[in-house]
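In this view, the complex is presented without one of its protein chains, the others remaining in place.
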Amino acid sequence: MNTYITKPVLIGLAVICATLVGADFLRDGHGYFSFENWPLIYCAIGFVVYGVLIILAKGLRVLIERPENYYGDLAIDSEPEPGMGPIAPEKSGVPHD
Amino acid sequence: MIPQAIISQLPILQVIVPLIAAPFCALLGGRNRAWALAFAVSLVTFAISAMLFASTLDGTVLSYQLGGWAPPIGIEYRVDALNAFVLLIVSGVGALTMLYARESVAYEIDERHHGLFYSAFVFCMTGLLGVTITGDAFNVFVFLEISSLSTYALVASGAKRDRRALTAAYNYLIMGTIGATFFVIGLGLLYMITGTLNMADLAHKLVEHGDSRTLRMGFAFIVVGFGLKLAMFPLHLWLPNAYTHAPSAVSAFVSATSTKVAVYLMLRFLFTVFGFSIPFEVDVLRTIVLPLALIGILAGSIVAVFQEDLKRLLAYSSISQIGYMLVGITLLTPGGLMASIIHLFNHAVAKAALFMVAGAYVMQAGTSTISDLRGVGRDMPFTTAAFVVGGLSLVGVPMTVGFISKWYLVQAALEQGWWPVAGLIVLSSLVAFAYVWRFVEAAYMYPTPDGVIRREAPLTMLIPMWIFAGSSIFFGLNASLTSAAASRAASGLIAASSLIWQ
Amino acid sequence: MPETLPEQVPNQLADLLIFIGGHYNYWMVIVLMMIGLYITISRGNLVKKIVGLNIFQTSVFMLYISMGKVAGGTAPIITGNPDEVYSNPLPHVLILTAIVVGISTTALALALVVRIREAFGTIEEDEILTIERDLEFPAQEASK
Partner (left out) sequence: MTDYFMPSLIYFAAAAIVPFIAAPRLRATFMLAVPFAGFASFATMAYGTYAFMPFFDFNLKIFRLDGLSFIFGLIFSIAAFISIAFAWHIRDRLEQVSSLVYAGAAIGAVFAGDLITLFVFWEGTAIASALLIWARRTPGAIATTMRYFTFQIASGLLLFIGIVLFYRDTGSVAFQHMELDSLGTWLIFLAFGFKCAFPLMHNWLQDAYPAATPTGTVTLSAFTTKLAIYALARGFAGTEFLIYIGAAMSLFPVFFAAIENNLRRVLAYSLNNQLGFMVVGIGIGTPLALDGTVAHAFVHVIYKALLFMSVGAVIYRTGTAKVSDLGGLWKYMPWTMAFCIVGSLSISAFPLFSGFVAKSLILSATASSGHIWVWMALVVASVGVLEHAGIKIPYSMFFGHDRGWKVKEAPLPMLLIMGFAATLCVLIGVFPQTLYALLPYPVEYEPYTADHVITQLQMLFFAALAFALLIRFNIYPAEYRSINLDFDWVYRRFLPNVLRVVTHYVTVIWRVYARFADRRIERALMVIYRAHGPQGALARTWPTGSMVLWIAILLGITLGLAYL
């Protein structure tokens, strides 16, 4: 899944994040709650919450994951998804993996 | 737009026109000439009764003195909301049955008797109209006998198809005559104590007279007499054979009108003449008529479920439906009365349609036994559809006029606190559904036995059938028409009687 | 019988006798009516039933006529003598119509009996009933 997240992409992202950290002092800090005005709080929220969220999701997946034909043949997941009418003719590549 | 001279003569014309035309039907004889005259006359009488109905809409009571004699002495014809409504039903059914009769009679009665048949038919109609319109008690007896005698002859004319029609007519004659004679005895007793025969006058005199044994005897004789005429439960034994073996046109006409006119008479005498001035009258209704009516409702419909012949099934269903009307009367409340009057209309319309359907089967399929009529739903779609509609109206399915009458009946019964009666009415509707379903199942669910070919009924039979079936739905949908007429009639009756309402 | 009747018993008895005597025609009406009904109920023969019916109807005629009787009044037929006392004409007129109705009913009934005789070959009611039952349930008869 990582053919596209190459080194330059990462560097670019890091640069944007750095500028945003720099811009943090621009905030005149009149948020509703006290902790909103802490420096870099939103950067932390963004990063930490995202990570935790993904890990929790992977944990949940272990519990509730089932094979596609779990509900038998009368479920849309186990039947081929015909999309709109005949599968578009030009499709030549076959999905693998 | 009709000249005033004619309008004032309408009540007498209603009776005279068919009376004079009847013998001519016999004279004309011949294939369709007798039928044409009879049909024309029935249309004219229908027009007259429509005009009468229109003129009594605003509550006016038309009165016509025969020969200009003042009422207590002379015979007076009084037309108020109630009998205008019944007149309309009788002449309406008469006209449509006459149209229906053309093909049906041609098949069931042989050529030579057509003239006589139609004259008897018109006489019967004259009698029924006369009974409904007259305000003089003894005149009721005379017209009653006219209609009864012609009905016996009509029933007997079914002998070409089945000789049991003769014994049926004979039984009907014996029972009918005894009933009429009971009525005359009762009338004599009333005449003894009041000295008058005019109904309105009779009512006043009876109230002044108060309670006495002769009055009670008179009341008893009259109630039993009418009970017999309208086939109240134990006195119904003549009806099944009469309606089954009579020619279909006759059973259609008679089933829809003669018992209804008898119910009208019961209403007229109970409320206008006797007016429940003495408690005895209420006791008789509550202790004798009500239980018999309830037994009639149940027994009639249960027996109908087991019947093999369609016309006999419909006859027994008539007995149970008449039970509903009697229950409506014995409730003695405006709601109950209204229910029985609407049911009078509903049963007339539905039963006429059903018997016409049976007649169409007799003509096209040669039989009216249910097992032989398997798969008739496909061969004769319109006729069977009319049966379904009529049957549903009989059962009282919403959107049919039957529902409205049953609705008012149950409501009136509940107001009175008679839970068991209301329950029984609903239960018997279920049984009614059973016997309607029995035929519908045979007609649609089973394949046509091979080798049997049945063509759809001719148009002259389909039109009246569908006018009846259609009107049972039409009046079911906008219920205001019939219920307005019925409530006018009911309030008129209640006002005339000395029953006091909260 | 107690040795001496109490004083007032006799005139009670007398009134009773007068009452019964005086209304002998009403008794006649009731007797006739019961006879008529009995004949119609019990006799199997159709013609006899009609006879019973007629008797029953005549009892009604008797009732009406006796109702209209004015003491000393003659039959309500005008005799030209002005101070003639007539009994009440109305019941008589009613009964005229009733007689006409009675006759026509009997005529129709007899015609029916003739046709039944041709169709069934008998006018005994129980025989007719057995014939009718055979007509109605031929199959069951055999199977029962």
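Letters A, B and C mark the chains in the order given here, with residues in each chain numbered from 1 onward.
By our rule, a contact is a pair of C-beta atoms (placed from the backbone, for glycine too) under 8 Å apart; a residue touches a chain by one contact, two chains touch by 3 or more.
All of these numbers come straight from a predicted model, not from anything done at the bench.
The chain we do not see here touches A, B, C in the full complex. Interface note for the absent chain: among B:L235, B:A412 or B:A485, the touching residue is B:L235. Only one of B:T287, B:S371 or B:S480 touches the absent chain when the whole complex is considered: B:T287. The omitted chain makes contact with chain B at the following residues, 167, 170-171, 174-175, 178-179, 182, 213, 216-217, 220-221, 223-224, 227-228, 234-235, 237-238, 240-241, 280, 283-284, 287-288, 299, 302-303, 305-308, 316. In the full complex, chain C touches the omitted chain through residues 37, 40-44, 49, 125-126, 129, 132, 136-137, 140. Against the chain not shown here, chain A presents residues 1-5, 9-10, 13-14, 16-17, 20-21, 23-24, 26-33, 36, 40, 42-47, 49-51, 53-58, 60-61, 64-68, 70-71, 73-84, 87-88, 90-97.
We adopt the following convention: only the chains that are shown with their structure count from here on.
Contacts between chains form some other arrangement here, matching none of path, ring, star or all-to-all.
When C-beta pairs in contact are tallied for each pair of chains, B-C comes out on top. Nearest to the common centre of all protein CA atoms is the CA centroid of chain B. Averaging Cα coordinates per chain places chain A and chain C 108 Å apart. Those residues of chain C whose C-beta lies close enough to touch chain B in the complex are 33, 37, 40, 46, 49, 53, 56-57, 60, 63-64, 67, 90-91, 94, 97-98, 101, 104-105, 108-109, 112-113, 115-116, 119-120, 128, 132, 135. Contact residues on chain B toward chain C in their complex (touch as defined above): 138, 141-142, 145, 149, 152-153, 156, 159, 163-164, 166-167, 169-170, 173-174, 177-178, 180-181, 184-185, 188, 191-192, 197.
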